[in-house]
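Quick one: this structure, given as C-alpha cells, is what I'll be asking you about.
Only one protein chain is missing; all other protein chains are in place.
Residue numbering begins at 1 within each chain, and the chains themselves are lettered A, B and C in the order written.
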Amino acid sequence: MTTVSELLQSHPQRDDIDIDVLSECIEACSACTQACIACVDACLGERDVDALIECIRTDLDCADLCTVTEHVLLRMTHANVAVVRGTLEACAVACKTCADECAQHAEMHQHCRTCADACRRCEAACNRLLEILG
Amino acid sequence: MTTVSELLQSHPQRDDIDIDVLSECIEACSACTQACIACVDACLGERDVDALIECIRTDLDCADLCTVTEHVLLRMTHANVAVVRGTLEACAVACKTCADECAQHAEMHQHCRTCADACRRCEAACNRLLEILG
Amino acid sequence: MTTVSELLQSHPQRDDIDIDVLSECIEACSACTQACIACVDACLGERDVDALIECIRTDLDCADLCTVTEHVLLRMTHANVAVVRGTLEACAVACKTCADECAQHAEMHQHCRTCADACRRCEAACNRLLEILG
Partner (left out) sequence: MTTVSELLQSHPQRDDIDIDVLSECIEACSACTQACIACVDACLGERDVDALIECIRTDLDCADLCTVTEHVLLRMTHANVAVVRGTLEACAVACKTCADECAQHAEMHQHCRTCADACRRCEAACNRLLEILG
C-alpha cells in the first residue's frame, strides 16, 4: 500500500516542509481517530459504562479534531500557516485531554490503554510539526 | 423544524452558558460549512477556475473546521473548555482566511460573495462565544 | 442568512434538478445531524444511560451518514447519479433505524423525541429526492 510519505511526494507544489515529520503527524492523526472511535464503541459495550461517560465524551471530540487535522495536513497547495497552526494546536489540546482521561481507565480496559497511547503519540506529533512550522 | 436553541434546551446537564450565543455559533458554523462546500463546487464549474484555486483551497479547510466546530459545540456534557476554545480559535482563523480570499472574487461570483458573508458571520460568532467562555 | 436554496441558485452549472426538493433534503440532513449529535450527548448526561446504549449507537451512525449526504448533495458540478443514489439510500436506512430506536425513548426523553422527528423528516426527504432522480 502507498504510504502517506509517498502520497505527499507525488504532489506538484510541495511546500518547503519536512515530509517525514508531516507524514508522521498525518499517520498519528489517522491512528488516533481510529483508536478514539473504537474506544467510544468499546466503552458503550462495557458493563461499567456509567464510569466511562467522560471518556466517551473526550473520545468524540478527539476523533473529530484528529479527522479534520489529518485532512487539513494532507493539503499542501497554498497551505495557510495560521490555519494549519490553529488546527494543530486545537488537536494537541484535544489529544492531551483525551489521553489524560483514558489513562484513568487504562488498567481496567485495554481499549482505553490503546487510546491513551494513540492520543499521546498524536499530541507529540502535532507539537513536533508546530515546532518546525516556526 | 426544531431550532438548535430548542435542541440544546432539552439537554439534562446544560452547562451554565448563554444558550443564545451558543446556538447562534452552531448555526453560523452550519451555514458556513454549506456555503464553503457549495463555493468549492461552484468554483469548479466556473470557466476561470485557474483564478479560483486559492479560493477552493481555503473553502476546503474552512468547511472542515466549521463542521468539527459545529459538532464539538453541540456536546455540552462535561465540555472541556480548553478543547472548545482551541476549536473555536482554529475555526475563527479558517473563517477569516477564507472570507479574505472569497472577498477578492465577490464582484465576479455570487457564490464567493455569499461564502465571504457566511465566513464573516461565523468568525464573529466564534469570537463572541470565545468572549463569554471567559 | 442565505438559504440553501439561494446558495444552490448561484451555481454556474446547475443540473436539471428540482432545487426545492434538493434544498429541503440538504436542510433535513443538516437538522438530523444536529439532532443526532445533541441526542448522543444528552443521552450521556442521563441517569439511565444503560438503557440508551443502542440509541447512542444509532445516533452516531446516523449523524455520520447525514453529514456526508449533506456534503455530497451540496455538490452539483458533474454529480454522479449512482453515487448520489447510493448515498441517499444509505442515509435513509440510517435515519429509519435511528428513528425507530429513538421513538422507543420518546416518552421519557425530549431529545429522543426531537431526534426521532428529525430522522423521520430526513428519511422522507431522502426518499423524495430518490424518486425525482428517476
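Here are some notes:
One rule holds in what follows: contacts are C-beta pairs under 8 Å (C-beta built on N, C-alpha and C of every residue); 3 or more make two chains touch, one makes a residue touch a chain.
It should be emphasised that the depicted structure is a prediction, and the values quoted were computed from it without experimental measurement.
Within the complete assembly, C:60 is the residue of C:7, C:22, C:60 or C:99 that touches the hidden chain. Note on the undisplayed chain: of the listed residues A:34, A:104 or A:127, the one touching it is A:34.
For chain A, the list of residues touching the undisplayed chain reads 1-2, 4, 6-8, 10-13, 26-27, 30-31, 34-35, 37-38, 40-42, 44-46, 63, 67, 70-71, 74-77, 109-111, 114, 117-118, 121.
Those residues of chain C that touch the chain absent from the view are 53-54, 57-58, 60-61, 64-65, 67-68, 71-72, 75, 77-78, 80, 82-83, 86-87, 89-90, 92-94, 97. Mapped onto chain B, the interface with the missing chain covers residues 40-41, 44-45, 49-50, 53, 56-57, 60.
Please note the rule applied: only the chains that are shown with their structure count from here on.
Averaging C-alpha coordinates per chain and comparing to chain A, the farthest chain turns out to be C. Comparing each chain's Cα centroid with the centroid of every protein Cα atom identifies chain B as the most central.
Chain A and chain C have centres, each the mean of its CA atoms, that are 27 Å apart. In chain B, the residues that touch at least two other chains are 67, 71, 75, 77.
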